[in-house]
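This structure is in structure tokens; I'll ask about it shortly.
What you see is the complex with one protein chain gone and the rest in place.
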Amino acid sequence: MRTTSFGVIRIATKGPGDVSGLMSVIDSGAIDPASILAILGKTEGNGGVNDFTREYAVAALCTALAPHLGLTPHEVEQRIAFVMSGGTEGVLSPHITVFTRREVGEQPAGISGKRLSIGMAHTRDFLPEELGRSAQIAETAKAVKTAMEDAGIADPADVHFVQIKCPLLTSDRVEAASARGNKTATTSAYGSMAYSRGASALGVAVALGEIASDIGDEDVLRRYDLFSKVASTSAGIELMHNVVIVLGNSASSVSEFEIGHAVMSDAIDSAAVIAALNSVGLGIAPQATAGRKFVNIFAKAEASPNGSVRGLRHTMLEDTDISSTRHARAAVGGLIAGLAGTSAVYVSGGAEHQGPAGGGPVAVIAKLSN
Amino acid sequence: MRTTSFGVIRIATKGPGDVSGLMSVIDSGAIDPASILAILGKTEGNGGVNDFTREYAVAALCTALAPHLGLTPHEVEQRIAFVMSGGTEGVLSPHITVFTRREVGEQPAGISGKRLSIGMAHTRDFLPEELGRSAQIAETAKAVKTAMEDAGIADPADVHFVQIKCPLLTSDRVEAASARGNKTATTSAYGSMAYSRGASALGVAVALGEIASDIGDEDVLRRYDLFSKVASTSAGIELMHNVVIVLGNSASSVSEFEIGHAVMSDAIDSAAVIAALNSVGLGIAPQATAGRKFVNIFAKAEASPNGSVRGLRHTMLEDTDISSTRHARAAVGGLIAGLAGTSAVYVSGGAEHQGPAGGGPVAVIAKLSN
Amino acid sequence: MRTTSFGVIRIATKGPGDVSGLMSVIDSGAIDPASILAILGKTEGNGGVNDFTREYAVAALCTALAPHLGLTPHEVEQRIAFVMSGGTEGVLSPHITVFTRREVGEQPAGISGKRLSIGMAHTRDFLPEELGRSAQIAETAKAVKTAMEDAGIADPADVHFVQIKCPLLTSDRVEAASARGNKTATTSAYGSMAYSRGASALGVAVALGEIASDIGDEDVLRRYDLFSKVASTSAGIELMHNVVIVLGNSASSVSEFEIGHAVMSDAIDSAAVIAALNSVGLGIAPQATAGRKFVNIFAKAEASPNGSVRGLRHTMLEDTDISSTRHARAAVGGLIAGLAGTSAVYVSGGAEHQGPAGGGPVAVIAKLSN
Partner (left out) sequence: MRTTSFGVIRIATKGPGDVSGLMSVIDSGAIDPASILAILGKTEGNGGVNDFTREYAVAALCTALAPHLGLTPHEVEQRIAFVMSGGTEGVLSPHITVFTRREVGEQPAGISGKRLSIGMAHTRDFLPEELGRSAQIAETAKAVKTAMEDAGIADPADVHFVQIKCPLLTSDRVEAASARGNKTATTSAYGSMAYSRGASALGVAVALGEIASDIGDEDVLRRYDLFSKVASTSAGIELMHNVVIVLGNSASSVSEFEIGHAVMSDAIDSAAVIAALNSVGLGIAPQATAGRKFVNIFAKAEASPNGSVRGLRHTMLEDTDISSTRHARAAVGGLIAGLAGTSAVYVSGGAEHQGPAGGGPVAVIAKLSN
């Protein structure tokens, strides 16, 4: 029986501290603040260690939502999963996507097929020395399964996007491990983001049976043939555990939305983006599809580690002026925006073990008219 | 009667000083160095005032070609039109495209339709105070017509890409004007590049009848509704006149190549890129077209001056870390590479009066099998 | 009679959102939050239009101070003058300097000489078309005089640093002027910051008699021989009027602090920095001075507009990768930090009419032991 409804709303922002769009939607009654599960955003920083637009955006949203939820800002941050991806290079337009869940008393008529469903789960806190290693992989895999249950999804084929927030190392955390006589996977804060993202993505792949479960510490950031086709992971300083958000389609959902995905095999894989659009009944913009509306696309991008795209050299990895993650978001963002027909799309950098090397997952959410 | 053959060859480079690819092609006999008309390249600098990869690439090419042509490097630079566009952001891959022309004694059988033809012309030297103003517009228009004749093209509809090299202002040049009691359009070297590119593009538009000829100084960089759909202009410090290269199709050509174009109305106009591909019998990559092969695509990109793309804010113009031209090339380069199926495409920044504001021309060259 | 005491405390920050240092000082009783007049900070953004660390820092400070003052965060922002200068390039270390004022009942014995005194004043709101023009100059000059009175300073020679917050133009503001049939000084947001800073600095120069008062619109950003030796101005989007903070020495103050200044004639003027240190009894680090302690130094830096320093070319103005303001802060920050012996110094960019072209004012605050 269908019991739950999930909503998705994309809201443009005028700056990292701008909450006016969300407040308008709440004031209008279109969103019940208590129903907000997660907010994924693109903010206009550089996406690197010194990108403060992410924490500023979260702080602004928590402060604004607090009175609506009768909570302190800090409690809001615990309740709602905030995933801010820094970097709106090229045409990418700053925005947030708000995901909501509410229980429905009566089952609406005329709904057929599986519909968008969202489940969440948390791992336990990790020790710094566990980040980027098999412990993080295994715990993440467990949490993905829990989140699938939460979403009412049994078949891994119904999972189309798994967004994960994961921790990173700081010098304090490295020292804490060291004081215990343990070495961390790396001592660099920046480097640890890649390790944590990579291990988390491998956890998704294990949970969904995309790869075998016997992967070890030494595979992380090395065996790039091991990857998930639906994982999207972001590292943040504010937590020590993984937050797992599973997005898929479920027969238990009465949502007006549907999600699908494909995998870009490299950064110029237009066929994959088109396939992802097609998977939810959409095509290349401008849309001529009746009864279906594009909502948003979620993708990961990276500079291919071997320095080339289809045999031709790229210069992203050797540019001292612009980080490769910024280059990759700009390029893949340009392609996806062109095919989707809108620049407010979610393209995030750092795609270790998320899709093949140089490629990445691409998921699309469409709204159905019925 | 068809009397001239034009060749186009795209060669990857390993760095701005790398001439090995061109030397191999010459050594193999595939290109007669004496037939080289023009070389358009993408080099891996930042595309700004302090991008030295352009002059380095030209210096390396001139030095390498000099013994083959029995000329000094400086004479080579006078003979061949070198247009280096700095900036291979995102997936863009450094490369050069070499254009050749040779007279054919006998007319090959079985050639039908118009084929690629290239014509060149030079304006007189400009005074610094003429740059970015009506004198540059009018002289450029004249030179475009001369170049069309040189190419054997009578109908403006057969012109698909007009590449122009134009001068910029330096502090010395501004002072020289000032000493004559005249003011230049701007005193900024960087700013003058936009003025010179803009006036040159308007000259193309006048020549091709795209706009009326009564445009004045005050329209440059202001009346963005006035533009050419085929102009691509680049400012360089090394000259004081405009070099005009007209690329089109002509019944006088026996070339194996054909050129077509479309106009991107904004930076995410995938439909225009697809139309340009279609115009020479190609489609979205991977190509399934028999008898036709993609050679290269030539496009101009810019951040839309009004700060948004289809109503959604972009952040390119307000980014102090990355110049908007780099953002725009990365994004448009990503889209075009995705649709063309290759990252060695020519996407150049600074599209003032070249296509509508925020958009730009996009031309495609295909090779025919017969 | 000496009636007022002024305090200065410099607090390191761990990030733009970090208020823990100030909260500790308040909790310890060392600062009464009600006594806070102004907070000048260096935050770790790029200092450009898209530097959100400044507004984030102000938001965090207002939120943290609000309960201590019984005000809303918005009211705190109205009450205390926050001036955040973005950009901690090179060795510059993020920090805030908190200025306090309190009335003293009884006059302490043994105080001689003039001591640090701070006065504040506000201009009326400006129309967008007044920014960067004579109206802003004249109103600022009036406010400087009011602030001097507030500080108990009669002699302009006792004024050593005038910090001003001034407005900038946005596209909305430009349009509002346009709707009234008026043109603004520029239509560029970035460009308007320079105009507003420049006119504000000229206002200081007029008030202090450093230049004649008959300067017009056309002198702003052109007549660089007109400047103030003590003005430091910052443009911000959050206000439409100028906030003026005068720092000088007054016989009415019982402060433990003293302020002095000098003017750097160019970006490598070590003699001026040493003179500024000497002016408050200090020397080059390491300090050997008994009875006096270095507190902070406040300076403005810019790339010399003529492209050279003492006849040798600099490359700051032509660098497309790093803005000239970042270059200038890094270089001048390195010199000042080296001479002061600490990297938590306030070096701010954009020195139009603040000191001679390419140079800038440099003020030092020392703490006296008695």
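Per-chain residue numbering starts at 1, and chain names A, B and C are given in the order in which the chains are listed.
The rule is simple: a residue touches a chain if its C-beta (ideal position, glycine included) is under 8 Å from a C-beta of that chain, and two chains touch if they have at least 3 such contacts.
A quick note: this is a predicted structure, and the numbers were derived from the prediction, not measured.
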item	value
Which displayed chains the hidden chain touches across the whole complex	A, B, C
Of A:Asp18, A:Asp51, A:Glu302 or A:Glu352, the one touching the omitted chain in the full complex	A:Asp51
Listed residues C:Ala38, C:Ala59 or C:Leu92, member touching the removed chain	C:Leu92
Listed residues C:Ala109, C:Ala212, C:Ala290 or C:Leu312, member touching the removed chain	C:Leu312
Missing-partner contacts on subunit B, residue numbers	15-17, 44-45, 50, 52-53, 55-56, 59-60, 63, 321
Subunit A residues touching the omitted chain (full complex)	46-51, 171, 189-190, 307, 315, 318-321, 323, 326
For subunit C, the residues touching the chain missing from this view	12, 14, 44, 46, 88-95, 267-271, 273-274, 284-286, 308-310, 312-316, 321-322, 326-328, 330-335, 337-339, 341-344
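Keep this in mind: only the chains that are shown with their structure count from here on.
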item	value
Both-way neighbours, i.e. chains that touch subunit B and touch subunit A	C
Most remote chain, CA-based centroid, reference being subunit C	B
Whole-Å gap separating subunit A and subunit C, where each centre is the average of the chain's CA atoms	42
Gap in Å, rounded to a whole number, between the CA centres of subunit C and subunit B	47
Overlap residues in subunit B, where contacts from two or more other chains coincide	46, 315, 321, 326
